[in-house]
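Excluded from the complex is one protein chain; the other protein chains are retained at their positions.
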Amino acid sequence: MSGASTPLAPGGEYAAVPDGPDLPAADLADQAADRDAASTGVWHAAGKRMLRDRVGMVTMVVVVLYLLVVAGSWFGWIASDWQAETGVSYASPTFLGKVENLEALGGAADGAAKGPTLDISDVDPLAPRYREWADRTAKTDSGIVHRAETLPFGADKWGRDVLKKAIKGAQVSIFVGLAAALVAVVIGTLLGAVAGYFRGWIDDVFEWFYSIFTSIPYILLILSFAAVFRANPVLAHAGVLTIIAVLGLTGWTSAYRLVRAEYIKHRAREYVRAADAIGASNFSRMFVHILPNASHVILVRLSLDVVAFIKAEVILSFLGLGVPIDMVSWGTMLSEAQSELVIGKWWQLVAAGAGMAVLVTAFSLFTDSLRDALDPKLK
Amino acid sequence: MTNPSRNPRAADGTLLSIQDLHVDFAVGRNKVFHAVKGVSFDVPPNRTIAVVGESGSGKSVTAMAILRLLPDNAKVSGTIRFDGRDLAHEPMSSIKRMRGNDISVIFQEPMTSLNPVFTVGDQIAETLSLHAGLRGQALRQRVVELVDEVGIPDAARAIGRYPHELSGGQQQRVMIAIAIACNPRLLIADEPTTALDVTIQKQILDLVARLKREHAMSVLFITHDLRVVGEFADEVVVMQSGEVRERGTVGEIFGAARHPYTQALLACRPPLEHRPARLPIVADFLSGRVAGAHVLDAVPDRLPRPDGPVVLEVKRLSKSFKVKRGLFGSVEVPAVKEVSFTLRRGRTLGLVGESGSGKTTVGLSVMRLHDASAGEVWFEGRDLMTLSRNELTSMRRRLQIVFQNPYASLNPRFTVGQILLEPMRIHRIEADDAARLRVATTLLKRVGLPESALNKYPHEFSGGQRQRIAIARCLTMKPEVLICDESVSALDVSVQAQVLNLLLDLQDEFGLAYLFISHDLAVVRYISDDVMVMNRGEVVEIADSDTIYRSPQNPYTQRLLASIPRGYEAAKPSLAA
Partner (left out) sequence: MFAYLLRRTWQIVPTLIGVILLVFFLFNAVGGDPAEQLAGLISNPEQIASIRKELGLDLPAWQQLWIFVTQVATFDFGNSWATNESVAHIFQTRLPATLTIMVPWLVLETALGVVLALAVAAVRGSLTDRAIMIVCTVAVSISFLVYIIVFQWLFAFRLGWFPVQGWSSSTWTNLTLYAPLPVMLAVFVSLAPQLRLYRSFLLDEIGHDYVRTARAKGLSERVVMLKHVLRNAMIPILTNIAIQVPTLFVGSFLLEVFFSIPGLGREIIVAVNRSDFPVIKAATVYLAMLTMVINLLADVLYKAVDPRVTFK
């Protein structure tokens, strides 16, 4: 079936690859290039298109860098000591130089006395012993570390290094995003494939299930799950897994809808009928034949979900409903940043906000390039 | 013939003159696709000019370039003279004034070419109020007149309808009404009947011919079907790969075509009058092996096939679809009603009908790709309808099907090798993959493809090549019966000839029985020994191929045959008018 626009738009589905050896070629440059090289499958062709896409390559590099940082943090090579209070309270970023830090002065942690003191050594009975005690103190290691006045990206209220927090927060937020997206897409794909392929009463049951999850507004659904999981004695202490479960178990609906539609569409396609005609089993048709044809769509959905879940985790952690209290995420950093901004301390806001914005932008643009590379017709 | 004439209605002088037209499309970053490469021809007033070519010939692009209806990435150069002006270099505002006014267009797919959310009356009125300035009552009246003129019954009621409420033929009539509303001097028709059934096609073509006479228009008719051209055109332009191969009056083209490509187009189409043993293919002409458009007359007829034993017997096959109606009920819509036939070894049974006749459903039901509602299908001593899923799988080997859409029947993610190996693995044919690869290679060569195809993906092949791969896939299982479901309908004429020749050769070699399903009477007539005609789910007539053609009994069959465009020879007397 050729659409009316086919004659006008080369590169449409029925690109003119000629029949017979004597007819002159009317190829598209793309196809010619593909044919000169070794035979190209979809992924290989997509890879080549990605390489030519500058935006796609740059964003991919950015994403990979983030992932490397996440790996480093995960294995404890960097930022593992984010909880250490190495700076003065609200230390300013190094690149700003020394900024007047009233807060630090107010709660000076190293206990050094400031300002002149009155000399009462002549009436003080303990005065002769001070020298001795000072000497002894100097020799023993009291464990009180000298706190830095500035840190690479400043410090928060307790003097913790903002840069390290941002890195650790990146690890947590990205991990949650990836894991939750994986859970959601796997659930959605399995349910969608079965529903779209078999139709009938199985489809009805899954559609009923889907309608339950989608008639509750998404935010409410997440909040309900979060509330309930917090109250559950087992789940409440599962750490990061709790929020992954919350996001994954509520976020499968988009993938389900998509995969179901793909399976319904492909099920009716002739190559599946042909597979049926040659005797392929249901399982084979579903996962050997159809799934590779839907995989690029699923991949794009996965990327979109990763972005969505990172943003959701940040908001949930902000509200205290996300990661456990002893962990840091970009969301917890932003919750501290709200009050800090009023007193002029902007570094946590920028670190968390910009760190997240750069990743999400890069990831989104990368997803767009990926989608274009996998299916160039879809522009 | 390049004198621009100020008064295009004069008997001499040209209405439209295209000179050295080039159209390039910017594809991707630096690549350019040359769709039209230096095309020149003239359109005189009050004449029908047909531009003929296969897919990729650039015929539609040429036509769309006249009114600049091409996509944004197109670049046009050359001269298009109309009314003393060069349309290729006129400002956009004057082109817009001419659109729908001096020059109109009708397109191939009327369903999508009409705006779904406006009534047909509104859409016709739009042209009138834009160019003729009509309003209110006068506007409404004119719209009703136009709807009446194009032959839609109950015009006053029809103008309040939406496009989806009309049939394909009526939608196309609406498009025509929009096009002639402001009395254009040139009507461009881009494959207007390709998407329609053959009986409707004839009505639309007659309508266009009548309107051309009554409005004294010229018609620029784009098509791939030479038969249509022969009956309706005055002059013909043959295009291939963006260039004009031949130009001339219809008599010159059909009587004494000079260019080998034109001769090929004329000759590759299966004739209705007799059944030659082989169809020539375009490559034969272009390489000089064969010459002359009447080469088919010299090819001997096929020998009649001997009556073989019965391999497939279908008894009272029925299939209904459930459609929801009302609150809780559903209605049974019958698609196939009690169809019975037999298939003999080495012979072809053609199954012909228009859309909705149920012919495809028959094919799918026999293969049990659909579950039939009733009936029996006897094959190798067993009723296929009663077999369990497992038993059916082993039967699958012997009964195979080639689908219509060559672009959809091969899994885009499998290599050709995987496609050919899969059925052999499922049915455990041959001992191991090495042996299977040898079989696959042999079959590929048999269908005319090189061994290197094994590692390639379907998208690297053309439509005809893919169809041959699909046939090879069926052959890996050495079937007894092959169902061809519109297998050549999506292919160009020259490629059709190749595939038809291949099918006939394979039948001779392997003794296959074919059930050949198609809406194209000429193809069915050519390849079948016996023909079965279906209408609305029922078999209306069944006889051998010659009898059906020469003396059809059933009125529907007669109407069907009468709708086939006769071509030039038969139409000669009417051209004198």
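In this document, chain identifiers A and B correspond to the written order of the chains, with residue numbering beginning at 1 in each.
Just so we're on the same page, a contact is a pair of C-beta atoms (placed from the backbone, for glycine too) under 8 Å apart; a residue touches a chain by one contact, two chains touch by 3 or more.
This one's a predicted model, so the numbers in the text were calculated from it and none came from an experiment.
**Q** Which displayed chains make contact with the chain that has been left out?
**A** By the stated touch criterion, the chain not on view contacts A, B.
**Q** Can you tell me which of B:23, B:36, B:80 or B:105 touches the chain that was removed from the display?
**A** B:105
**Q** Looking at the full complex, which residue from A:51, A:268 or A:341 touches the chain that isn't shown here?
**A** A:341
**Q** Tell me, which residues in chain A touch the chain that this view leaves out?
**A** 3-5, 208-209, 211-221, 223-233, 235, 307, 311, 314-315, 318-321, 330-331, 334, 337-338, 341-342, 349, 352-353, 356-361, 364-365, 368
**Q** On chain B, what residues meet the omitted chain?
**A** 67, 69, 72, 96-101, 104-105, 107, 109, 112-118, 126-127, 130-131, 162, 164, 175, 178, 324-328
Convention: only the chains that are shown with their structure count from here on.
**Q** List the centre-to-centre spacing of chain A and chain B in whole Å, with centres computed as mean CA coordinates.
**A** Spacing between the chain centres: roughly 51 Å.
**Q** Would you tell me which residues of chain A are touching chain B in their complex?
**A** Counting only chain A, the residues touching chain B are 1-4, 6-11, 13-14, 16-24, 26, 28-31, 34-35, 38-42, 52, 269-271, 273-280, 289, 292-293.
**Q** In the complex of these two chains, what residues of chain B are touching chain A?
**A** Residue positions touching the partner: 25, 27-29, 31, 33, 35, 55-56, 59-61, 64, 70-71, 107-109, 112-113, 190-191, 240-242, 281-283, 286-287, 364, 367, 369, 393-394, 396-397, 400-401, 403-405, 407-413, 415, 422-423, 426-427, 455-457, 460-465, 470, 473, 477, 490, 492, 494-495, 498.
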